[in-house]
Structures are given as C-alpha cells and as structure tokens.
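Quick notes on the structure that follows.
Entry: chain A
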Amino acid sequence: MINNIGKISRRALLASMTAAGLLLAGSGSAYAAEDITLGLVSPLSEPGDARSGDAIKKTADLWVKLINGAGGIGGRQVKLAVFDDQGKVEVGASAMERAITEANASAILGIWSSSVALAQMEVAKGYNVPLMAFYSWSDDITAKNYPQVFRIGPYNSQIAAQMVPFVKDRGYKKVVVLAEDTAYGLGFAKAFEEAVKAAPDVTVEVVQFQAQTQDLTAVMSKVAASKPDAVIVQTVFSATNLSIKQGREVGLKADIITGWDWPLLPDFWSTVGEAGVGVVYPTFSDPSLNITATGKTFVDAYKAAYGHEPAIFQYYLWDNFNAVKAAIEKSGSSEPAKLVETLPGVTFEGTIGPVFFRNEAGTVNFHQWDKFAMFFKKLNKVGDGEKEAELVQVAK
Partner candidate 1 sequence: MTQLFVQSLLLGLLQGGLYALLAVGLSLVFGILRVVNFAHGEFAMLGSFAAVFVVDMLGLPVWTGLIAAAVAGAAIAYATNILVLRPIYLSRMRQKGEYTIIATFLLSQFLIAAATLSFGTTYRKLPGLWDQNLAIFDYIYLSGNRIVAFVAAIAMIALLFFIVYRTDIGRAWRALTQNPLGAAVVGIDVNRYANLAFLASGAFAGLAAALLAPLMFVFPASGVIALVKAFIVVIIGGLGSIRGTLFAGLLLGVVEVMCTVYIDTGYTDAYGFALMIAVLLFRPQGLFGRTGRAV
Partner candidate 2 sequence: MSEAITIKGLRVAYESDIEILRGVDMLGGANTLTAIIGPNGAGKSTLLKGVAGVAPVTGGEIHLGGQRIEALNAAQRVGAGVSFVPQEASVFGQMTVLENLRLGGWHRRKDKAWLERRIAFCGDLFHSIKPHLERRAGDLSGGQQKLVEIARGLVGEPRLLLLDEPTAGLSPVMVREVYREIARLKESRSVTVLLVEQNVREALAVADHVYVLAMGQNDTDGPAAEIAGRLDGIVRNWMSREGSGMAS
C-alpha cells in the first residue's frame, strides 16, 4: 500500500516536473537554447561562515558573468540558483534538494562546511547529481566513494601529513593544536594526532574550544602556561584573530601557526594589530605558484571587479566551475546524470595547473584532484599581505 503511494506520487511528480519544464521552455527564450542552471549552496548568513560565503558568491557571480559574456557554454547561457545553507546541515541538505528539484540545477557547487557537505552527499547520491567540493576538508567526502561527489582541493589527512615535516624541521617538540569544536577543527586535530605518530619526539596536546566564542583569554592562559613551542590554530570564526591577540596578551611566547588564508582576510590586521607579527600561516597559495592563463584571467577579473586579490580557495572554486563546464562541453549535455558519468574523465587547464581527477576506488583519492603544494609563510610586519609574507617552507 505504502509503496504504491510512493510510486504514484513519484510518477505524478515526474509528470508535473516535465510539465513545468515544457512550460518553461515554451514561455522563455523560444529561439535560444535552454539555459544551464548551476546550483550554488553556500553559507550566506549566520551561524554559517558568512564571510567565506560572501567570497564564494562573488567568485560564482564573476564566473557566470565572464562565461555568459563569452557566449555561454555551447551557446547556452548559464544562470545561478543561489541557496543559503546557514551553515546548518539540515538546511544545506534541503537547500540542495530545492536546487535540484525546483531550479533543475545540473550540478551543485559552492559547498563549504564539511558537516553540510556530508549531509548533502546523500542528496547528491539520491538524485544522481554531481556535488563539487573544493575546500571542505573532511576525508570522508571522497573516501566514501560516492560516484556523484568530486573534490578539487585539499583534505585533512594529507594536510596533516604535510605539516609533520614542517613541525620537525622547525624543531618544535611540544605542539598545542587549538581546535574549534566543528568538523573542521576537530577533524584536523584528529588527523594531525594520527600523522604526528611519524615523529615520536613531538608531543601534541589538543585544546578544544567553542567555535563561536568571543573570549579565549582563559583558554590561551592555559595554553601559555604549558609553554609549548608552537600553537596550531584551527578555526574559521573570529577565534583565528582572537587566539593571536589574546594569546599574546596573556604572555604566550610560542610560534603561532594559524589557519590557512584567514590572515589575508580584510579584517585580520585591523583586529589583530601588532600581535599578528611573527604569525606563520600555511596556505596553498604563493606568488611562486605557477598561475596559468586561466588563473590569470580569473585573478585580473576578480581584482577589477572587487578591488582585492582572491584567496586560494576561490581559485579552487573557479576550477570547480570550469570542471562542470568541461563536462558539459565534453558530453554535450547538461543532464546531471550525464555529468556524473563524464566528470571523472575531464581534464582541463585549471588556475594553477592542469586539472584531472584521481579515480582510485576504495581510497580517499577517488574523484579527487590533489596537485597542490603547501606553503608556510610568515608575517613579518603589520599589514603584510600575501606578497610581503616570507616563505618559510614548501611541502609538495
């Protein structure tokens, strides 16, 4: 009985969707080919990481503008269906479903938080629509080997493994990992604890804190009192800046290695001030990076449009979009199922080199592009940006 109802409704659903599609095709641009819709599901408001969401949205808007200006993909215009996941898993999953069923998106891009991505993967699998990850680091995203899920960007265990040689070379014996209580923070902490077993003389202590905190002085006092050689800060929220500022305030003398590109965000120096001097940040971006012609087009257009340089994760997002474009061109269709089939085989020029997916089933390197290098850079004076920062070490 219940199964029957399900069948009927699904059939009815398909019928209504087809009808809607016909209606759309009929009423819209009758002569031009049908538009391609891409779903952008990102944290655009609190409690999500809205700062990053904003950067994602800017990148996506710019890409659509450039592509449409150049005549679209195969003559078809591209439009974005934008949804806010509010950093919440359940909202992200339902937003993704809306993007698929309501906006008929060919692929979903712009996902940010690993927690949200993990929930969205189920939707991607259920509807057989490609889900493109770029800066969601949880190993599980590709390790689960869902055929619909792709990642152009780094993942935790690899990052952690690359960080160990750095810790050894710098001679750190006692390291504190200050991790926010999210998939991002704790996921890294766990991966790092695992990876550091390769260096037995390094001791690691994980200090967890509430992601949305406004006051880390107590936590930093405790960290300072244990007199570590280095503190690795893993957070995206205000705590990046707080840990530095308040850490120095309570007499923390250790080197601070802080999250990825956050020191390049516009509010870094204005909130941290003097305390930011000496901070080391790992990143996937460096002027020594070989930026391709595609990459240069992106950076120039981005600077022209928004007045500042894009961060490295925006490069990866750009490559995400181009991967979808390549798949549509290759298969000659914007059908999601076709894209799922085609995507694993696409190769194209990315922003920092050729992009292709590793397709090693059963491992984390499934539908995964990982040709990035990791740079450790040091900020030597107030106001230092990406160009001024001193390159301390490179891990490839």
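Inclusion criterion for the candidates: all candidates are chains of the complex that A comes from, given by their letters.
What we mean here is this: contacts are C-beta pairs under 8 Å (C-beta built on N, C-alpha and C of every residue); 3 or more make two chains touch, one makes a residue touch a chain; residues count from 1.
Bear in mind that the values here come from a model prediction, so they are computed numbers and not experimental data.
K.L.:
Which one touches chain A in this complex, out of 1 or 2?
P.N.:
Per the touch definition, chain A is in contact with 1.
K.L.:
Of all residues in chain A, which touch candidate 1 in the complex?
P.N.:
Touching candidate 1 from chain A are residues 45-46, 50-51, 181, 207-210, 213-215, 217-219, 221-222, 224-225, 238, 241-242, 246, 248-251, 266-267, 270-271, 273, 275.
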